[in-house]
Each structure stands twice: as structure tokens, then as C-alpha cells.
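One structure, pasted below without further comment.
Omission of a single protein chain aside, the complex is shown with its protein chains in their original locations.
Let's turn to subunit A:
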Amino acid sequence: MDKILRVNMTDLTTKLETVPTEWAGLGGRGLTSTIVAAEVPADCHPLGPNNKLVFAPGLLTGTAAANSGRLSAGAKSPLTGGIKESNAGGTAAQMLARLGIKALIIEGLPKADKWYNLHVNKDGVTIQEETELLGKGNFAVIEDLEARLGKKTGVLTIGPAGELKMTAANISVKDPDSKIRSHGRGGLGAVMGSKKIKYISIDDAGAPGIKIADPEKFKVAARTFAKALLDHPVSGEGLPTYGTNVLVNILNEAGGLPTRNFTVGQFEAHDKISGETMHDTIVARGGKPKHGCHAGCIIQCSQVYNDKDGKYVTSGFEYETIWGLGADCCIDNLDDIARADNLMDDIGIDSIETAVMFGVAMEAGILPFGDSKEMLRLLTEEIGKGTPLGRILGGGAGSVGKAYGVTRVPVVKNQGIPAYDPRSVKGIGITYATSTMGADHTSGYTIATNILNVGGYVDPLKKDGQVELSRNLQIATAAVDSTGMCIFIAFPALDIPECLPALIDMINARFGINLTGDDVTNLGKHILKVEHQFNIEAGFTNKHDRLPEFFKTEPVAPHNAVWDFTDAEIDEFWNF
């Protein structure tokens, strides 16, 4: 039977609850956002006693459905001040799902100045005091827990950034190779740090597993779904070969690759940091060009990147990180970017927020553009150690912009804008502006249709159709984020007619229900509205659905495009 695990850090008690009927049909983002909206006062301090940290596997997580192993984490975000859901791969989601745990809710703050860990197993969850691993990086935590509790142990952990409650801190999840995937965005690591939980270990021995209501129907649908993923050129060939970093060259060519803190749309040294170069480098050095972030992933967009001596440097090395430190900070050395990626994983800090932050820090004169050695030092010596400068940097792009009086600060709702310039890829600008999460490319990935010719084509340089495109994708994404599916299933789902019905069939077969396509769309709409309402109650208005001023006033080369949407045009987004 599915259950809710509730942990109260104020009185150090735990409870096993049955799932309320109204939560039964929800999973992943749908569930974390519903719980946060229902139980967290929107005006609370995100690091105070009234915020809650919620983990939820998706509706299909733990089943044999391909690419269904994502875990959602939700809370009020200390970075944006609004609702937050951030999902990640790794092994924890499938373990929690097999244990029958629909959600883990952590509430309250400890009274004593002590740190704790949580241990989840088939009997529930226990709270223990933690002393040994405080101050340690995430890799050391995982290594220690595997030595203590066994190789199979699932781990959710924070690094020094989370302990120090930096607003760019993430929550790390152990992956199938004992490395790290992250709930990156929105500072959820600081929320976990505020509750003084260093890590959560998971043991799924004796787990009841997942019951499928109609196994035969599930098997047929799962096969159709997996075939669609493998048949589509993006999920079946491009992503497994080059990783997400295949995007550097195409965004550069299209003039939408934000460079030198969003002042130009093309980076001269793009080829040095491109997916093509990265692929050849990995193969030459004996790394792995293909790697899954969770068991059952058949896209395998991740990889293992080695140094020139063939020694491991990092994995899960993503386009966003490479763009941010590469083009946006003008660093043309992939090895240094890989080292920074590994450091950010260990410190436990969002690699998108931190990369955007470094672009602003370079503009502020804290370090020169392109200075990778100083960037590595700042990560290790300042952010990792929590010096006063390190805390400003660890607060993300907005924090540095404020502290140093920078006016070109690419954030929405204080969250760093990712790897696509909204002036030359206008659809993604609508997503950045309106997303309930703050600037977030994954919440409505218009790049598919604006740049990649997936799901049709909408001219990236024109305003026509962008609001509708972003809206439709944000609705669909909210629903997909509730299934536990990797967002990259959207590529085949947009182009291959059998893909989405097969996904719905799997949900129906899993639960013995009869959802239709319309039900799924309505679920997506409902989630967005719940999140939007939370943000309104937290103090956001339509004036927060705006891009920074400089996008309107500074044309970006090569297209010399500006952000030219009127307020009324943007506000049309919420008209559904």
C-alpha cells in the first residue's frame, strides 16, 4: 500500500500516514506542488520552521517503463521566494517507489544546535544525530555511507553549500555509479540544510515493490513507448552520442548562445567546448560517451569524462554547465569546465545558477572573463569554505549583482536564466518570464520548436505563436513531471503519434484507471494554477513575470534582436 512518510524535525518524531484520496492520482511534481501549496504558508520564510521539504517519485517510477526514474523535490524556494519543484535522476526515486512511499514530507526545524540524518527502509523512517560527516563534500558522504551501509544504499545529501544555507545549494542524489545527480535549481539544498539534515539514506531491502493493475496492457504500452524513444533521432541517436552538449554548436549557429554575460549570441571558441569535441575527447581518453542517470534509462544522454591521463573527472556533464562556464564566462577549456562541474557536485551547488553567477561576477570585476583558474579557486576556497565572498557567490547571480551593483543580471524571480538568449529565441523568453519556478528552460522547452524543428517550427525571432507554444509546453511538462519521466521523452512525444498515448496507457495499466489525453492536459493546467496561486499568495504579481530591463534595451548580435513583448502580451500566458 502506498503511504506518506512524515518527519517532524521540531520534536524529532516520524509518522506513517495513508495517502489522502485527493492525492492518490498524483505523483512527482503534481504531488510535491500540491502538498507545498496545501501545507506551507506562502508567506513563510523558506529557511524558517514553516517551510516543508517534500520528495515524491513519479506515477510510473519503480515500474519497468523506460526513463521513469525521476524524483521530484519541492518546497518554497529560498532563491525565488516562490514554489519550487526540481527533479533529478539517480537511484533514490525507484527505491522510494518500491518501498511504497508516495511522498516523504520533512517539516519543522530542530530546537537544538545539532545535525541529523534520516534513514528510510521498509519499516518507515528514523532520525539519528549526525556528527561524522558534517562539513564533508557529497562524494565523501556517498563513499562513507556505502562503506557503512552497503553499496546498494540510496543517498540524498547536501554538501557544504547546503549546510551553509546558500540559496544556490542543491540536493545531490546518488546515481547508479555512486556519482551524483542533482535537484539543482531553486536552493532546495538550503532548505534541507535549514532542517539540519545532512543526508537521507535509503534501504529498499524487503520492499513490497510495485503492483501493476493490468500487467499485459502495461507491457504492450511500455514496448510501444520504448520503441518511440529509440526511433526518434534526438532521443535515439543525437542525445546518446553527443549528450545534451550537442546544443552548443547549434545555438551558436542560430545566434542564441548567450556569451560574455549575455552580451553576444555567439561564442568564438564554441567548437572547443562543443558536444562533437566532447564526444571525441571522451572516446580518445577511454571515458564513456553514453551513460544513464537512472536504471531503465534508454536515452543515456549522460557520460563519463576523463582527463588526459584517463582518470575520472566528472559525469552528468551537461550542456547548461558547459554553456554557462564556457560561452557565458568565455572559458574555452573543456577540462577546466569539467573540473568545475565535479567541484560543484561535491560542494553541492547548482551548476546553472553558479555558471550564470560567474558571468555576473566577471562583469563585476571579481575575476576576469575567461579566467578558469580563478573560477576553480573561488569554488574551492571561497564558496566551498563559506567565506563572506563565498556566501555572496553562493547566493547566485542575483546576489552577486546586488552586492556589486551590476545592472546586467540575467535572472527572473531571482533565478539565473539558462543557456538560450530570450531575445533571439523568443519562445523561451516567455517560458522564463512566466514559469512558476523562476527562469527555467525545462518548464516549457520551446527550443524544441523554435530551434530544433521538433514538434513543428515557430520562428525564434518573431513574436507570433510564442505565448501559445510556451503555454502548451508548460502544461504538458507539468503533467510529464508528474509521471517520473525524463523530460527528454518530450522529443518523441512531440513527433511520434504513438508515444503519448502509450505513456497514458502505462499510467492507466499501472493504476487500473481510464485517463484520457484531456485528463492529462487538465492535470498539467491544474498543477500550473496551483503553483501560480501559491506564488500570488507569496507576493508575486504579473509584474514579476518579466525579463530584466537590459533585454529590452540592449540588442544582441548577430540578429541584433531585443526582447519586444508588451506586458499585456506576456500576461496572455495565464489566459487558460
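Methods note: a residue touches a chain if its C-beta (ideal position, glycine included) is under 8 Å from a C-beta of that chain, and two chains touch if they have at least 3 such contacts; residues count from 1.
The rule is simple: contacts and distances are computed from a predicted model.
Trainee: Among "Cell division topological specificity factor", "Phosphate transport system permease protein", "UvrB/UvrC motif-containing protein" or "ThiamineS protein", find the name that the UniProt record gives to the complex chain excluded from display.
Mentor: Its UniProt record gives the name "ThiamineS protein".
Trainee: Among A:132, A:253 or A:464, which residue is in contact with the omitted chain in the full complex?
Mentor: In the full complex, the listed residue that touches the missing chain is A:253.
Trainee: Considering the complete complex, identify which of A:445, A:540 or A:565 is in touch with the unshown chain.
Mentor: Missing-chain contact among the listed residues: A:445.
Trainee: Decide which residue listed in A:55, A:242, A:432 or A:563 touches the omitted chain of the complex.
Mentor: Only one of A:55, A:242, A:432 or A:563 touches the chain omitted from view, namely A:242.
Trainee: List every residue of subunit A that touches the chain not included in the displayed model.
Mentor: Residues 232-235, 237-239, 241-247, 249-250, 253-255, 271, 275-276, 301, 318-320, 441-442, 445, 447-448, 451-454, 457, 459-461, 487-488, 491, 558-559 of subunit A touch the chain that is not shown.
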